[in-house]
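For this depiction, one protein chain was excluded, whereas all remaining protein chains were kept in their positions.
The chains carry the letters A and B, assigned in the order they are written, with residues numbered from 1 in each.
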Amino acid sequence: MASITVDRVSRIFPGGHAGVRDVSLEVADGELVVLVGPSGSGKSTLLRLIAGLESATSGRILIDGRDATNAPPQARDLAMVFQSYALYPHKTVRENLAFGLRMHRVAPREIDLRVQGVAESLQIGALLDRRPAQLSGGQRQRVALGRAIVREPKAFLFDEPLSNLDPALRLDTRAEIALLHRRLGATMIYVTHDQEEAMKLGQRIVILKDGRIEQAGPPLEIYRTPATLFAARFLGSPPMNIIDASLLEAGRRGVVGFRPQDVTLTEVERTGLAATVALVETVGSEQHVHLRLDADDTRVIAVAPPDRTIPVDSRVGLTLRRDRLHYFTP
Amino acid sequence: MAPHIWRCKIQGLTPGRGWLLILPALAAIALVAIAPMAWTVWESLHLHDLRMPWLGRPFIGIDNYVEALSDVRLRGAVLHTAGFVLLSVTVELLLGLVFALAMSRALRGRGLIRVIVLMSWAVPTVVAAMIWRFLFEGSAFNWFADPAAAWVPIVLADAWKMTPFVALLLLAGLESIDPSLYDAARMDGASDWRQFREITLPLLRPALLVAILFRALDAFRVFDVIYVLTGGGPGTSTEPISLYTFNTLLQHLRFGYGSALSVIIFAVTFALALLYIRVAGRTLLEERA
Partner (left out) sequence: MTRWTTRLAVGAIIITAFPLVWMVLASFTPESHLFESRALWRGPFVADHYRALFDERNFWIPIRNSLIVAAMTTALAVTLGGACAYALARMRFRGRYTILAFVLAVSMFPQISLVAPLYLLLREAGLINTYPGLVLPYLTFAMPLTIWLLVGYFRQLPPDVEEAAAMDGAGLTRTLVEIVAPLAWPGIATTAILTFVYCWNEFLFALSFTLGPERYTVPVAIALFRGQYQVPWGQILAAAVVATLPVIVLVVLFQRRITQGLTAGAVKG
């Protein structure tokens, strides 16, 4: 396993659009880092730059301390799991798994052993002689995973591998990847647009926006102390509420954010912040109350306990925790 | 006549009227293609020499076919045709593949390949052959007097006109290959050559087969190009089977024998066409799967 260093890397596409702008990142040996962000944020581009599938316009990429900036993907000894799995449709599962080993001139006996071993550990041993077209989505996913594992690479790269799976399968596979990480102690860089997935998987998350790093750190740290408005709204579901700061403190500039979980609904007279209930959604374990502030009609969401009756169109007061307020000047 | 089980939403289009629309076209086809083809088979069983009308048109069974078996000139024609098919298909496929590969990587200039294909499609084969004849006339060496060398301008002229099509067919095949497969192969450590051998070629196989059969079908029936470039010469050393049949019919006026030759050509074309339909049909099904 290896460490990966991204040093001031940029990727400007012909035509001028910048996919990645001056990004620096250190991934330690054995760490699981998640790159997350909306589409167009540059997360996939960054992953492809690390893989070598695209060339950086400037900056360096180091793998295990060695400069790999100009090395082609074939020479970087990294493995990638693609969003569409990219299984070779005309080859059997066995041949798909063996392909990378063949390219690296591993001895046939060794190939057989490794393929067999990996197939069994992923429970696809019975599928070895089938073609991808004959497999289900979940099975294909495991073959894609197996193809990466069998190569025993320096690091694993995941490009939104779960987006094509249905929700139930997604949960199971995500857990499998987490377990895999623990078992192999592998360096993994994982790209997703799903903030929940990022928080659950990553030891560290890197939030990207418009080709730059918004904030990087352990998930809980970003959740509790977001550095920017974007980071604040990105993590957490339902997203953080943002209201005009002057509503809490007269004359204060900027905005203030508070999480739906940190709002308590009380009688109107008790607080200075009044709102009307617009909609109540129940998720079973809690209720999401959509409110409109009396002051400036801003939409706010509060999370309330499941058994409380909150009539629509009723007026309520919002009580906020002082220590859970985040001020931003946009 | 059994009633057809049929449906049509358009009020005015009753079965009767529908057939009224269809029949004239079918009748025309029957008149100019089906009946004549059937008639050719019948004619091939007769002796019919227009130069000797006093012999009448007696039924001679398979004698024409027996004669064909020992016809040396026919053997030559078959050889020439087979050789031409092999040579031109090979050249056009190799060149076509190279150009298709180049085109698939090109970021712009797609409009250009369209123009090239259309240009070579639009130019009459006779004109193409004439140009190439002119180009070769100018050289010191007399290409057209040498039985072997005469094939060079023939294959070149055919390749010039036909390679753009083959490239177009193969380009369509190349573009249907999922590009992320190449990414995966690069990650797996495959060099450019290995990517070509392990991914491009196998996945291009259906398109290649279709292109080969399609060109073979056409090349087997070659006429215009050779007629204009060499007239089958020197002597009959570049005469393909269609030109031999043509000469038999309209030069020697031997319609009975010429019909037998026509039937042989039809049979081979039919076999190739069946093969083509099977392969093309199967690839269409494969693509859907």
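Here, contacts are C-beta pairs under 8 Å (C-beta built on N, C-alpha and C of every residue); 3 or more make two chains touch, one makes a residue touch a chain.
The shown structure was predicted, so the numbers you read here are calculated from the model rather than taken from an experiment.
*Asks:* Touched by the hidden chain, which of the shown chains?
*Replies:* Result for the missing chain's touching partners among shown chains: B.
*Asks:* For a quick check of understanding: of B:V89, B:L170, B:A207 or B:V263, which residue touches the chain that isn't displayed?
*Replies:* B:V263
*Asks:* Which is it among B:R114, B:R197 or B:H252 that touches the chain not included here?
*Replies:* Per the contact definition at the top, the residue touching the missing chain is B:R114.
*Asks:* Touch as defined at the start, partner being the missing chain; which of B:I62, B:L79, B:V126 or B:L201 qualifies?
*Replies:* B:V126
*Asks:* In the complete complex, which positions of chain B touch the hidden chain?
*Replies:* 4-13, 15, 17-19, 21-22, 24-26, 28-29, 31-37, 39-40, 43, 98-99, 101-103, 105-107, 109, 112-128, 130-132, 134-135, 137-138, 160, 162, 164-165, 167-169, 214, 217-218, 221, 223-224, 227-228, 242, 245-246, 249-250, 255, 258-259, 262-263, 265-266, 269-270, 273
The definition used in the following text is that only the chains that are shown with their structure count from here on.
*Asks:* Chain A to chain B: how many Å between their CA centres?
*Replies:* The separation of the two C-alpha centroids amounts to 56 Å.
*Asks:* Could you list, by residue number, the parts of chain A that touch chain B in their complex?
*Replies:* It comes out as residues 51-53, 72-75, 78-80, 82, 84, 86-90, 99-100, 103-104, 133, 147, 151.
*Asks:* List the residues on chain B that touch chain A in their complex, please.
*Replies:* Checking each residue of chain B against chain A gives 178, 180-181, 183-191, 194, 198-199, 202-203, 289.
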